[in-house]
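The complex is shown incomplete by one protein chain, all other protein chains being positioned as in the whole.
Letters A, B, C and D mark the chains in the order given here, with residues in each chain numbered from 1 onward.
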Amino acid sequence: MTLFLQQLFNGIALGSVYSLVALGLTLVFGVLKIPNFAHGALYMAGAYVTYALLTIVGIPYLLAIAIAALVLALMGVVLERLVFHPLRDRSHVQAMIAAIGVLFFLEASAQKLFGAEFRMMPTPYGGVVNLMGVTVTTQRLLVIGASLLVMIVLFLFLKRTVTGATIEAMAQNRAGAQLVGINTNRVSMLTFAISAALAAIAAALIAPIALVSPTMGEVINTKVFAIIILGGMGSIPGAIVGGFLLALVETFTTAYINADFADIIGFAVLVIVLAIRPTGLFSKGT
Amino acid sequence: QQVVNIGFSGPLSGGAAFYGQNVQSGIDMAIKEINKAGGVKVGNEKVTFNLVSLDDKYLPNETATNTRRLLQQNNAPFVFIPHAGGILTVQGFNQRNPEFLVVAYSSEPKIVESGNKLTFMLPPLYTMYHEPFVKTTMQAHGKKLGVIPTTSAYGKAWTDTLTAEWKKQGGTVGANNGVDYNTTTDYSAAVTKTLAEKPDVLFIGGPSQPTALVIKAAREQGFKGGFIVMDQAKFEEMDQIVPVSQMEGAVGVLPLRDFRGPAAQKFVAAYRAQYKKEPTSEMALNYMGVHALAKAMELAGTTKDVAAIRAKLPDALKAMPKDKNVYNSTGVDESGHMIAQRIMGQVKGGRITQLTSTQR
Amino acid sequence: MRPGVVITALALFAALLIPVITKNGYYLDVLIMAFIWSIAASGLNVLLGYTGLLSLAHAAFFGIGAYTVGILMLKHGWSFWLAWPTATALTTVLGFLLGLVAFRTRGDAFAIFTLAVGVIVTQVIARWEHLTGGRDGLNGVPQPGKVGPIDFSEQSVFYYLALGALVATLYVIYSVVKAPVGRAFVAVRSNEDLARASGIDTFAHKQRALMLSTAIAGLAGGLYATYLGFLGPAASAVTVTFTLLLYVIVGGAATLAGPVIGAFLLVVLAQLLQASQEYQHLILGPLLVVLVLFFPHGLMGLWQKATRRFNRPAPAPAVIATSQEAERAQR
Amino acid sequence: MHNSAQNGGQTGSSGQGALQVQDVTVRYGEFVALRNVSLTVNPGEIVVLLGANGAGKSTLFRTISGLQRPVSGTISYNGENITGRDAAEVIGRGVAQCAEGRMLFPELSIQKNLILGAFIHRRDKNGVNRGLEEVYELFPILRDKRHDAAGSMSGGQQQMLAIGRALMARPQLLLLDEPSLGLAPLVVEQVLEVTRRINATGTSVLLAEQNAYAALQIAHRGYVMENGALTLEGSQAALLGNDAVRSAYIGV
Partner (left out) sequence: MLSVENLGIQFGGLKAVSGVNYSVTPGAVNAVIGPNGAGKSTFFNLISGFYQPTSGRITFGGEDVTRMPAHKMATRGVARTFQTTSLFKELPILDNVLQGHRLRMRSGIWDAILRTPRLRSEEREARERAAFALDFVGLSPRDPRPVGMLTQEAQKRVSIAIALATDPKLVLLDEPAAGINPDETEGLVRLIRKMVDQGYTVCLIEHKMNMIMNISDHIMVLHHGQKIAEGAPREIQGNPAVIEAYLGGGHRA
């Protein structure tokens, strides 16, 4: 039972990070129909920016995360303008290739600036609490709490504000959005900004647990793609549910089968779900 | 006056870039030293060296292409390669025309088992660690081993032989909960599962920094026992991530900086000054490798005949300047394996201390 | 005579001469690898370019082909000349099985479904130690034996084998795409509903395109195994598919020469950039972006624009439906 | 037959709601969708644009709204050149479109669709609320279903929502692209009736229709478009009386 609870907690902590990263990816896909293969690289960049702010500039952790989110939002905007906006009416494969180019560039830049080594991100939340035999580290509580907070804020922003509604509107009908006077360019930029900021926040939250390195985005990249496919491309609840689902499959595979099989089973679940429901869990029927 | 190119093909980008750069820096340092001292005298000629490094991203096919390039474009008689896949691939053609010496930095047994005549293997076989590691930790902590190392090829091989040794000495071994240390985001799930078996000792290891994280996760979840740390992880890098106090009860490779002997101390000081980071055995062994080759050229009186140079390697290690022989090597065995002292360490009383020394 | 034909003939002539001119093992190695990658990329092009389906499991089939040859030769002592066709046949059959399930999905979902399959294949290769040697890989895969006086372990001789395999592959693709069956591939890409209405069994044709493409991937993988002598799980990794995809798109999808041009250009470029060491990806990354932004139909697109004469199909414009088309298709 | 805007309210082309399209040509790639199209809507008029499927009506509408850039020609609105302006700017000046295919946000609620319709007035909260009331007044069914997803409604209701959403922008010129598409004849009559009422409050209307007979009933003037070019223009009566129009678009 304790084992189960402990793994549940582990899974939820990991799931919050997956969900946060997947949300950014699914938002961009939903609104712009771009499979942004550079998303993992933005995640990585977010971790490094936070790391630099913490260790070089010496800003407190939470403030550093906030600033990193802003910096990444800006990077997202630049990326949208320079690369993805010009490709918006082209085939997905082309956007994918361009995204791979961006990924190469960001990874190489990180290695050039910070070196190839793993780096440890310091955190003030190093404590451990024991709840009914379950080890609860403060950092993981922070991961869960902050992710949930960010998701709620994002949800309220999308559902309760007119600006948020413009994002949903554009996802549902781009021309319709233009027709009511929404500046779709601005919404694209906003979406990229939010997407990159979410990735940065997720990375900064998990980094004290998982280390920072130039290639840290590659692994998460495949996973979040799996997640948004699992959840249904462009679906926000799909990204959240998919994120927790994959994390729980992974942790429970680790717990009850074998850690080495966690990935394989995660992807097997994806293949099975898609074979049964080709468009993912949360897509509307075709 | 002749310049000999020394080739290096290793990961300089991607996930293993840090490792590749470490190896590269050891080679680089030795070459710079030799050149600064005016080179070596081969026959009647002064010979200096030039390092040609190529990135292979840890991919064997890239290693093969790089190696051919080093041979054809740079006439390099030696190619340093720090990963088993690449080494095994080029061993397929290093005894053909043109011949070249593979300088292997990998402790994969197959590399020397194949009987390749032109291979010089730098690190000691990892199996030498097993017996003392198991003995020490089993005595100190108990007979139950939890297994949670990295799942790389190297990690798997280590796991197989180590767990066999653990059983041989009368212990019990839990399920293998290995995870890929290069791709895992959160180790807690694997640690939780391993700790559920209530082990006394954990076998861990992979790149240093993730290894430290596994220790951290285990301690957070209340693990009180000891650790057997695979030689890929280095205490002197791990203590950058977790305090030494958390590593209490761990056995592993003694940090180079704690290795007694003038050559080691000199090397550590020089390396830190030049590269602004902590040197480990990766740097030191490759550094020794270059010096040994230079000496062997001198002794063989040729820069081209790699078989002759290879033949002189055992003598070269004995004859090489004492202050370059970081690990007090006494030679090279039949199969091309460098015989060196690698001292084992343990964390005891909050300090990293020497365990026992063995020779191979 | 068309300029394309003249250039092809010249290129083939030059390719035949190279081993006569130089014995430089490095040059030959780069060219042999470029041939092998060209074959694999051409296989991807059958599916992506002509049929409009993006399979991200392509490298998985390349890997399966390679491992089949490796295992049969190394562990069972088969001759390469038997192992190679067997590997190709196996990847063909596996392609068929993949299609049975994968063609339930369309568009992006198909791409990602195959991505997941690709990931799984790599993972299985890495874990099925008994068969594949796991992460250690397989070492010492022999070279093709002698055939009469011809010794294929000689690099310059192997060069001709790889070149021959590439030419044969291109001949097959060329024959297929101009035959009714290949025209039907294009019909599927262009307008699947109309294809169905016109009586084309689109499922069967997608299956054929997938099988042809996986067969070619297996063929390339087999060459790779015997040439390199060592196999690791990385050969089947999804990153390899992405690399092949780069070759196809940069060279120009749905053209015979595109994948070959792309592969040669990028393989050679990577070698040139090796000199710049840590800057190689700093240069390659933006270069890819620029190529995609300014040459949407790849280098062959440029060529076709220059020599446009409406009697050939334009290169596939949108391989996966663009957002607008996707929206329209939903309605 | 030439422009004889007898019923067209006040004439003159620079009053509120005046649209002038001059020599506009639009291409999709190499396909010419509109060829030198010139057309005028005078303030207060309902002008109908007749044309078969694919004639280019929607293309013209998209071009006026700034969703499509013309390769040549000018579009001016209230005397100002708006050629090639962003869609957001065009609607900001008072030209709203109820587009072909409705272009609703199917997963958003009806109310949210309407609120987004007033996007350009989003800072004027009271104005938006007043607009909502007016639209609900016009189409009571929308008020009843205001919390439902737009996509869940029947085609006719969705069409009402699309018109309502366009009205939320408080346009002086309303572009209606085939509002009767997919609607039962009864609903068609209702929609046209609403159009007439909107027009009565001073809004000019440019209406594209295939259902020529019904549309001509409420229009002041009309144009006929074929294969991307205007081939006829005239008053309501003139068009209704024209044999070619009768045979092609009304049926004899």
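Note that in this section a residue touches a chain if its C-beta (ideal position, glycine included) is under 8 Å from a C-beta of that chain, and two chains touch if they have at least 3 such contacts.
Predicted model, so just to flag it, every value in this text is computed and none were measured.
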Across the complex, visible chains touched by the hidden chain are C, D
Only one of C:N24, C:T86, C:S153 or C:S190 touches the unshown chain, namely C:S190
Hidden partner sits against chain C at residues 171-172, 175-176, 178-184, 186-187, 190-191, 193-202, 208, 212, 309-311, 313-314, 316-317
Per the touch rule stated above, chain D touches the missing chain via residues 29-31, 52-55, 155, 180-185, 210, 213-214, 217, 226-227, 231, 244, 247-248, 251-252
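Basically, only the chains that are shown with their structure count from here on.
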In the contact graph of chains, the distance from chain A to chain B in steps is 1
If chain centres are mean C-alpha positions, then the most distant from chain B is chain D
Per-chain C-alpha mean nearest global C-alpha mean belongs to chain A
Chain A to chain D, mean C-alpha position gap in Å, rounds to 42
Touching two or more other chains in chain B are residues 13, 151
Residues in chain C with touches to at least two other chains are numbered 278, 280-281
Chain-chain contacts, ordered by label, are A-B, A-C, A-D, B-C
Seen from chain B, its contact residues with chain C in the complex are 12-13, 53-55, 58-61, 64-66, 68-69, 71-73, 84-85, 88-89, 92, 98, 108, 110, 114, 151-153, 156-157
Residue set of chain D touching chain A in the complex reads 65-67, 86-88, 91-92, 96-97, 99, 102-108, 112, 115-120, 122, 165-166, 168-169
Listed in rising order, the residues of chain A that touch chain B in the complex are 3, 6-7, 10-11, 13-14, 17, 107-108, 111, 115-120, 128, 130, 135, 137, 140, 206, 209-211, 213-215, 218-220, 250-251, 254-255, 258-260, 262-263
